[in-house]
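Quick one: this structure, given as structure tokens, is what I'll be asking you about.
In this view, the complex is presented without one of its protein chains, the others remaining in place.
Entry: subunit A
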Amino acid sequence: MLFFIETVLSGLMAGVMYSLVALGFVLIFKASGIFNFAQGVFCLFAALTFVGIMEKTGVPWPVSFVLTVGVMIALAWAIERFLLSHLVNQEPIILFMATIGLAYFLEGLGDLMWGSDVKPLDIGLPSGASDWMLDTFDIYVEKLEVVAAVVAAALVTGLAVFFQKTRIGRALRAVADDHQAALSVGISLRTIWVIVWSVAGIVALVAGIMWGAKSGVQFSLSLIALKALPVLILGGFTSIPGAIVGGLIIGVGEKVAEIYLGPFVGGAIENWFAYMLALAFLLVRPQGLFGERIIERV
């Protein structure tokens, strides 16, 4: 039983990390209907910049964090100015293609600026097992994962307040619902898009730092975006709570399946379990757990 609890806990913690990445997708999709293929590369680029600034200038990590936030905001502005503003009113598939291009561009830019070697990310985040949990409950929990969970919780709370309580949040939800009506009450689409992409960039930075602390900042970071896809399918593309719950389900499902089903099929279930779960889910509830229901009148 203890072992089962341990498995579920470690699944929950891994799930939080997936949720962090999925959040960025949801934000952009909700506000602009664009599926941002570059979100994974956003994480890589943000983490690279964060580590790069520390390496080159030797500033302490909070300074580097603030500078990187600045870079992500500048990036959001540039994306709006040079990419999105030229593609207004295009088909979603065209915008999607544009984000694929953006992904490769950013990947190259990151390499060019900071080099392509694996960089350790050490900002003093605790690592190893939590002794307290081990002593009191005899359960093994990674400290870093607890930190990630706390950070994710804080981030989601912050975003929820931002979306529900502020004028800008209200404007964001308005744009997500109806572009024309939003324009008619004087909301500027361009400003809103810059804000959304900035927020998605900052979320990507946080996710990049957490993943970077776990496995070093390297190219494979951009591939965690692929793990966010089943999370989105489960949770729904338009729901922030959905991204969280979806991440947790995938995280726990993966770990439990690996340990209890793995031995019967030769292991390595973890690699494909999430996608199978998403596929099964699509058949039953294509809009996801919390997504807006798709009603087609024919």
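The rule is short, and it goes like this: a contact is a pair of C-beta atoms (placed from the backbone, for glycine too) under 8 Å apart; a residue touches a chain by one contact, two chains touch by 3 or more; residues count from 1.
FYI, contacts and distances are computed from a predicted model.
Engineer: Just by its UniProt name, which of "Biopolymer transport protein ExbD", "Nitrite/sulfite reductase", "Hydrogenase 2 protein HybA" or "ATP-binding cassette domain-containing protein" is the chain not shown in this complex?
Structural biologist: Cross-referencing UniProt, the chain left out corresponds to "ATP-binding cassette domain-containing protein".
Engineer: Considering the complete complex, identify which of A:93, A:112, A:185 or A:265 is in touch with the unshown chain.
Structural biologist: Answer from the full complex: A:185 touches the omitted chain.
Engineer: Which listed residue, A:85, A:166 or A:271, touches the chain dropped from view?
Structural biologist: Going through A:85, A:166 or A:271 one by one, A:166 is the residue touching the chain not shown.
Engineer: Where does subunit A touch the missing chain, residue by residue?
Structural biologist: 161-162, 165-168, 170-171, 173-174, 176-178, 180-188, 292
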